[in-house]
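One protein chain is absent from this view; the other protein chains keep their places.
Chain IDs A, B and C follow the sequence of writing; residue 1 opens each chain.
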Amino acid sequence: MTRANWIRIERRPTLSPWVVLGVSVAAIAAALIAAGIFFKAYGVSPWRAYHLIITGALGSKVGIAETARRTIPLLLIGVGLTVAFRALFWNIGAEGQLLVGAIAATGVALFVPMPEFLRLPVMFVAGFVGGAMWGLVPAVLKVKFGINDVISTLMLNYVAGFIVQWLILGPWKGPTARGFAYTDKFPASAMIPRIPGTTVHWPTLILGVLAAVIAYVWVARTRQGFEIRVVGENPHAAQYAGISQTKVVLAVMLVSGGLAGLAGVGEVAGVQRMLLDPAKLSLGYGYTAIIVAWLARRNPLAVIVTSALFGVIMAGGDVIKVSLGLPFQLVNVFNGLILFFLIGSEMFMRYRVSFAWRKR
Amino acid sequence: MNKRLLGIIGLVLILAVGGLLAAAEEYVPGTPLKVGFVYVGPVTDYGWTAAHDQARQICVDAFPWLETVIVETVEEGAEGAVIDRLILEEDCDVIITCSFGFIWGTQEAAVRYPDKIFFHCSGFLREPNMATYMADFYQIYYLNGLIAGALTETNKLGYIGAVPIPEVKRHISAFALGARAVNPDAEVHVRWINAWVDEVGAAAATRALIAEGCDGFAFTEDTATVVQVAAEGGFFSFGHYSPMYVFSPEYCVSGQIAHWEAIYLDFIEKVYTGEYDAHNLKSVDYWWLLQEGGVEAGCDPGMVINPAWVDRLQGIMVDDPVLGTLSVYDLVMTRLQQMSDPGLSFDPFQGPIYDRTGTLRVLPNCILSFDGLTTMQWAADGVVGPWPDEP
Amino acid sequence: MRGIVKRFPGVIANDEVDLVVRQGEIHCLLGENGAGKTTLMRILYGLYQPDEGEILLNGEAIRVASPKAALAHRIGMVHQHFHLVPTLSVEENVVLGLSEGTGPFLRLRRTREKLNRLAGEYGLQVDSQAKIWQLSVGQQQRVEILKALYREADILIMDEPTSVLTPQEVDALFGTLRTLVDDGLTIVFITHKLNEVMEVSDRVTVLRKGKVVATVETATSSKAELARLMVGREVVFRIEKATAERGEKILEVKDLHANNDRGLPALRGVTFDLYEGEILGVAGVSGNGQHELSEVLTGLRKATRGTAYLETNDLAKCSAREIADFGVAHVPTERIRAGTVPNMTIRENLILKSYRARPFCRWVFLDQNAATENACHAMREYEISAPHDGTAAKNLSGGNIQRLVLARELSGSPRFIVAAHPTYGLDVGATEQVRQVLLDQRAQGAGVLVISEDLDEILQLSDRILVLFGGEVMGIMQTAEAELEEIGLMMAGSHRREVAV
Partner (left out) sequence: MEWQTWLVSTVSFMLVHGTPLLLATLGEIYAERSGVLNLGIEGMMIMGAYAGFVTAYLTRSPWIGLGVAAAVGCGFSLIHAFASITLRANQVVSGLALTLLGLGLSGVLGRPWGGMPLPNSMPKIMVPVLADIPILGPMLFDGHTLVEYIAILLVPLMWFILFRTKIGISIRSVGEDPATADSLGVNVKRVRYLCVAVGGILAGIAGGYLAVSYRPAWTEGMTGGMGWIVIALTIFAFWNPVIGLAGAYLFAALYHLSFRLQPWVSPELLQALPYVFAIVVLVFVSRGSLQRRMGAPAALTIPYTRGED
């Protein structure tokens, strides 16, 4: 009868940052130990594995570059998501917003005649607008029809994916792609400059850091930020105070979608330099960023750290493949475990947990 | 504070220099050789990547001085960094990238590391230190076509194509030419799944073609799905890339098997002996067919035609302007023999060949040039279905 | 129940509570809001587990681990906020959670028969196939009682059952309760209304601040005594209020119509005037349009017809923001749910409405210093007791939250104040302070609209009284010449008087 509640749980009245930090670290440690079992199973000492992963991801030019490359989209998207989550809008659609941003940028890169020095800036603008538009759809659906944001954003990811598919197989397929499902390579004027010898498109990285800072100030220090927080914390109070929930939701999704769009521009014009299969274009950044934002406790500045963390994890995945020669799927197991342990830790923060049998 | 800063700068410099040094040293012939393989799929895909990895294994067994590193499931576009790691951290001397999609990353890397040797599969870009290679199936698809054309009762054959690129189009046309050679009414119905690995899609496409009345199947997809789904309905099929006989001993008639090891053994050995180095590869392009042993006809090693079908094929007689009346079985064997011997007295794309729009594509008494094959966009007569970029 | 102790983070809700209820009696639990009545009953019903103490039923100790267990011991509860699933039908709600007989399948026909029988016996008719969200509040309460009876409860706990009923419905309810007691049931009746206690109960247990003050026979007790026990001192039943003479007409409401959340008409042609320096009390049983009226006047709800002119501005056509800018203050019904943002600081809550303009906002940026200054000032003036202005609102007591709301709303001396249930759930001290504040505003010439279900409050504060029933004005009278009887009848909709101005 009472087996169901064998652990007792009370809300913590207040939440100290130390608790957060301590518990998170403990969780990751626990996850590493659990994952270690797999390495052992493959006859690799966990110590060696982790050492290799860290050095491989941070200890060398390639490693740092790879980590950075993964961090850029996670940072941009993650920042946008923290803002959306602040207004209690569960934007699971960053993946789709990224793709639409990429589409818009590609359109400008390949098909719009304009002075070359303008092309790149215009691409970024177009990407932002594209992502924003895609993000506004679920926002409107929510404020107009009250449609569950998780569901609608998720659905739109697939729609966006199919649009890309259709473009690269049909109208936009590149004449020089020899029938492969790509557009042509971008002209030099449409390529985001990289740090030489790497695929780190630094302008986008700078954009990301700027976005984090601006978003932080926006939410914490400005008038609209105040409104966002009120809406997110207590919609009724917002209505009572005459704050338009509609405006707020539209605003956050405009930004959230837009930033995801920028990430799309970065991937398509900084890394790939052509539009190609959605799965290759994004590597699931839109979903990983949800975790990044969630882990940052909806604080845009903290995203700088958490996105880098997941950059390391993703780059570490390469190490698992290259240096350890282990099946690449271990990366997913690894991420899955880390996640579950963090999820578990989440509630140790929000609640004080005591075990029934300890009380007796 | 300053000390630490200096420390960091120093570290970075050392790493960078170290990197350059690692990149700088060129392979000395005769010394142990380390080769890095970059795969597009999982080594378990039982198609393209699996075939490459088996070939690698054979090389490792053959050359005691050879060490290999593999990286599987590398997204196209992410190959650049992987190559960096293979060179800087694993210090490989040779990088082999096993997918057309790696073309740009490989070429950029070749420029970035002028002293390393690169070997890119099925591409068309070459550098002094970057060669290309391909083991092509078009001859075998022609043989499969002969068999299919003879066996079909509905005169409709199905082909599940991965991606509409010249390579696949060439294979489909060869298959169609073969079928038409023994059965003028044969049609090859095509469906694209726009992916190299997509079981659900391949299964659905096969069922769609079955519904359209096709009773025999060839395909380009990196699993045995088509073979299995066809067998379910009692339809014959041709294995692709790996020996797929096991997936349907009763209905898998023949097929194509790749022998990448033939190419790898040759190339790696020539690097070892110093015949190939980082400066003389600009014009090295392996285009290996039956005759070089790059590929093999059949659904299982050494089994050109599934014994269960031999009698039936020997029973079907056809007329050939040159060879006269003979059984399809003999015809297949003759063509195979003709294409395997050095004299090369036969080629599937022997003129005159009209495409399905009626345009003359290969002049009488000519055979299609290498360039014509690798850039082929037209569809041979008898091909039915969508055909992107058709001229 | 013996020595029950229940702690929540910060507070002790029940402290060594002993409660003895006799078979077959109506036992009242009397106490102000927050005295721990509901908590105690939730423990008895298994919704909470006590930290200490034990429960004895007919002598032997029982452990009520969950509502299911409570039901197994034939203890039923009718909650203040009904526990009905809106999307399910009445019968489905009734059988929800039942595990008795009939296996996994529903025998809805059987259920229906039993329901109708019970309904007949105790006069609780409802359409058993209707979906809950289609029923009126009164009907829903019947469903709740039926549910308990259907489960053959011997002990029936009723949490403030009358708060949503008209006097007439209350009488009907009491009738039902008596018949139930005659049939041998035992009823625990939670309330904070003295006259109900006197009317219905056999015995009373008075709780104050989580402690039992006394248990007395109703017959041998008196309102005054109970009141004293409840609040811990004699209650001044009238505050002295200076007679301020009314000034200019400030608000003119004409033929106002509006719908409720279900889209049904809730206001049907409300018309009245409000003058400077006047308090107009709106009396009525909850759910007769007061809530909608307050929302329309503050722009939270669109009027379907009619006008409400504040001087030249028609409030019926303005947004909440515009109306706030006209200097209209609103003390909302659900002050925690709507009036504050629990997770934000006092400082931020205090500028919830004024954050957009100077001094709190310069260009697009918020001015923290200005906000802090404002907070310190407000906390001093309104005696909001909290560690500092950075304390989250959720850590404040009910009284302090209401002070906070008042402090915000009354800053910048508003001309028109809508105060909905301004003292609901406040302890006596806070209540008096709040009422005093409203009277001060009146003295300063503001027009005040006080909406309350507490007739005493209406009588004490207002100069004139307006009675709402079914969204219509049953009448407006001078407090002086108002009589409880009449008001009661008007609230019940059975009497209407010509509007006197």
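In the analysis below, contacts are C-beta pairs under 8 Å (C-beta built on N, C-alpha and C of every residue); 3 or more make two chains touch, one makes a residue touch a chain.
Given the structure is predicted, the values throughout are model-derived calculations rather than measurements.
Undergrad: Sort by label and list the shown chains the missing chain touches.
TA: Across the whole assembly, the hidden chain touches A, B, C.
Undergrad: Specify the residue from the set A:Leu58, A:Val159, A:Ala220 or A:Val305 that touches the hidden chain.
TA: Of all options in A:Leu58, A:Val159, A:Ala220 or A:Val305, contact with the hidden chain holds for A:Val159.
Undergrad: Among B:Val229, B:Leu313 or B:Leu331, which residue is in touch with the absent chain?
TA: If we include the chain that is not displayed, B:Val229 is the one touching it.
Undergrad: Tell me which residue among B:Glu26, B:Glu67, B:Glu90 or B:Glu212 touches the hidden chain in the full complex.
TA: Counting the whole complex, the residue in contact with the absent chain is B:Glu212.
Undergrad: Thinking of the whole complex, not just what is shown, which of C:Ser66, C:Asn116, C:Asn313 or C:Asn395 touches the missing chain?
TA: Among C:Ser66, C:Asn116, C:Asn313 or C:Asn395, only C:Ser66 touches the chain that is not shown.
Undergrad: In the complete complex, which positions of chain A touch the hidden chain?
TA: 4-5, 7, 9, 11, 38, 90, 92, 141, 145-148, 150-152, 154-156, 158-159, 162-163, 165-166, 169-170, 287, 290-291, 294, 327-337, 339-340, 343-344, 346-347, 350-351
Undergrad: Determine and list the chain C residues touching the chain excluded from the picture.
TA: 42, 45, 47-48, 66-71, 77, 79, 83-88, 92, 95-99, 104-106, 131, 133, 147, 263
Undergrad: Given the full complex, what residues of chain B touch the hidden partner chain?
TA: Missing-chain contacts on chain B: residues 42, 44-46, 50, 191-192, 194, 197-201, 203-205, 207-213, 223-225, 228-229, 232-233, 242, 246-248, 385-386.
Just so we're on the same page, only the chains that are shown with their structure count from here on.
Undergrad: Going by the contact rule set out at the top, which chains touch both chain A and chain B?
TA: Under the touch definition, chain A and chain B have no mutual neighbours whatsoever.
Undergrad: Work out per-chain C-alpha centres and flag the one nearest the whole-protein C-alpha centre.
TA: Measuring from the global C-alpha mean, the nearest chain centre belongs to A.
Undergrad: Sort the other chains by how far their Cα centres are from that of chain C and give me the top one.
TA: Measuring from the centre of chain C, the most distant chain centre belongs to B.
Undergrad: Distance between chain A and chain C based on Cα centroids, please, to the nearest Å.
TA: That pair's centroid distance is 45 Å.
Undergrad: Distance between chain B and chain C based on Cα centroids, please, to the nearest Å.
TA: That pair's centroid distance is 78 Å.
Undergrad: Indicate the residues of chain A shared as contacts by at least two other chains.
TA: none
Undergrad: Can you list the residues of chain B that touch 2 or more other chains?
TA: Touching at least two other chains: none.
Undergrad: Which chain C residues qualify as touching chain A in the complex?
TA: 9-10, 65-66, 68-69, 299-300, 319-324, 330, 332, 334, 337-344, 348, 352-353, 355-356, 361, 364-366, 392, 395
Undergrad: Which residues, counting only chain B, touch chain A once they are in their complex?
TA: Touching chain A: residues 12, 15-16, 19, 42, 69-78, 80-82, 84-86, 88-90, 100-101, 104, 112, 124, 163-166, 169, 194, 375, 377, 388-389 of chain B.
Undergrad: In the complex of these two chains, what residues of chain A are touching chain C?
TA: 1-2, 10-11, 13-14, 221-226, 229-230, 233-234, 236-237, 239-243
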